[in-house]
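Entry: subunit A
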Amino acid sequence: MAGPVGPGGALETVAGSVQHTTTGLTASVVLRRGDLRLDVDLAVAAGDVTAVLGPNGAGKTTLLRALAGLQPLDAGRIVLDGTVLDDPELGTFVPPDRRPVGVVFQDYRLFPHQSVLDNVAFGLRSRGWSRRRARLAATGWLERVGLEDRAGARTAELSGGQAQRVALARALATEPRLLLLDEPLSALDASSRATTRRELRRHLDAWPGVRVVVTHDPFEAAALASHLVVVEEGRVVQSGTLSEISARPRSPWVADLVGVNLLRGQAAGDRVVVEGGLVLSVPGAGAAAAGGASVPGGGIEVFAVVHPRAVALHRQAPEGSPRNVWAGTAAALDREGDRVRVQVGGPSPIVAEVTTAAVTELGLADGGPVWVSVKATEVTVHPV
Partner candidate 1 sequence: MRARRARRRLSVVVVAPAVLGATFLVLPLVGLLWRAPWHSLVDDLTSPEARTALRLSLVTSLGATLVAACLGIPLAWVLARATFPGRRLVRAMALLPLVLPPVVGGVALLLAFGRRGLLGAWLLDWFGIRLPFTTAGAIVAEAFVAMPFLVITAEAAFRNVDRRYEDAARTLGARPATVFRRVTLPLVAPALVAGAVLGWARALGEFGATITFAGNAPGRTQTVPLEVFLALESGRSGVAISLSLVLLVVCLGVLVGLRERWLGPSARAEP
Partner candidate 2 sequence: MTTMASRTRSGTLVVAVMMAVAAACGSGSSTRPSATSPPVTLGVFAASSLTEAFTDIGRRYAKAVPGTKAELDFESSSDLARKINDGAPADVFVSADEPNMDKVVSAGNAAAPKIVSRNRLQLLVAKGNPKHFTGLADLEHPDVLFVLCAPEVPCGRLGARALRKAGVVAEPASLEANVKAVVSKVTLGEADAGIVYVTDVLASGASAEGVDIADAADADLEALYPAAVVRQSTHPDDAHRFIDFVLSPEGQGVLARFGFRGP
């Protein structure tokens, strides 16, 4: 899903150096706010969705506010489609109302004193459009998010998912070049989260321009974006696709949260069929997958999550208690203190975390065969 890297396209960021482009977003955000010191470089091509992932207090929201223009930079630069939005050194600052940036806030912030339609029309009216014209366009946007029948409703009457869609329509109505979403799903309850996430993905895909999603939930990040940037304590600690990040987590938080094995597959009954053909026996998988998208042929789209420490390695096929067992080849060994992360290749690649002693004991070597076992109870199933 990453945009093509071609002439004029965005370039992958390397910490400290940011290349200027004529489309897309390139930002070097440096600012201090209270105890937080933010220093993040970001580059997103037009048509791309990037998720900024990090724990609470990492500075994600501040980053978003800086991109929106609600928080001026102390140093650095923000360039969108070749236009400089903020550059303290040059003395340039484009206020938020003049930036082609749309924001969907975590708490939606629909104006309580206006109807749904007028909320969506707000941005257009602020541009000087006549009420009739703005309302006409707003109706179109509401149709696109499937809420044209709620046009006259008051914002307080909407459900969480509906409010989110209205907030999205409102932001998109002004046809911004950069769309920022702040924790778009966190305000929803668990049951509607999965369905809303899918719909949001659909709407985001249908719209060109740069999209940045800020979240602390890796599932949200993985579901909505192709490219992840992990921010902790105001700094970028890692960036890449989800599998790249999981494979080599570079901080304890990432390791804990994202450094799990996220295996995409389909759940039905007591089994999960993982991409690549691996079949995991997980009692209750089908039930745990409730709310996820159904696939033709039965089954529900899921992430099967297994922590690397729960992945056991053996020289020979183990026997005994109910486990999932399969053979694979040990590839890349990653040492971290006295723990080693072993990437096990095979139909469905998986990462195991074992002690250095175990590595010696198992005689693991690059490319050597190894047996993998995972207890059924160690697999958690999440609907997509």
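Candidate entries met the following condition: all candidates are chains of the complex that A comes from, given by their letters.
By definition in this document, contacts are C-beta pairs under 8 Å (C-beta built on N, C-alpha and C of every residue); 3 or more make two chains touch, one makes a residue touch a chain; residues count from 1.
Everything numeric in this text was worked out from a predicted model, so none of it was measured.
Visitor: Touching subunit A in this complex is which of 1 or 2?
Guide: Here subunit A touches candidate 1.
Visitor: Okay, in this complex, where on subunit A does candidate 1 touch?
Guide: 68-70, 95-99, 101-103, 105, 107, 109, 111-113, 122-123, 125-127, 156, 170-171, 174
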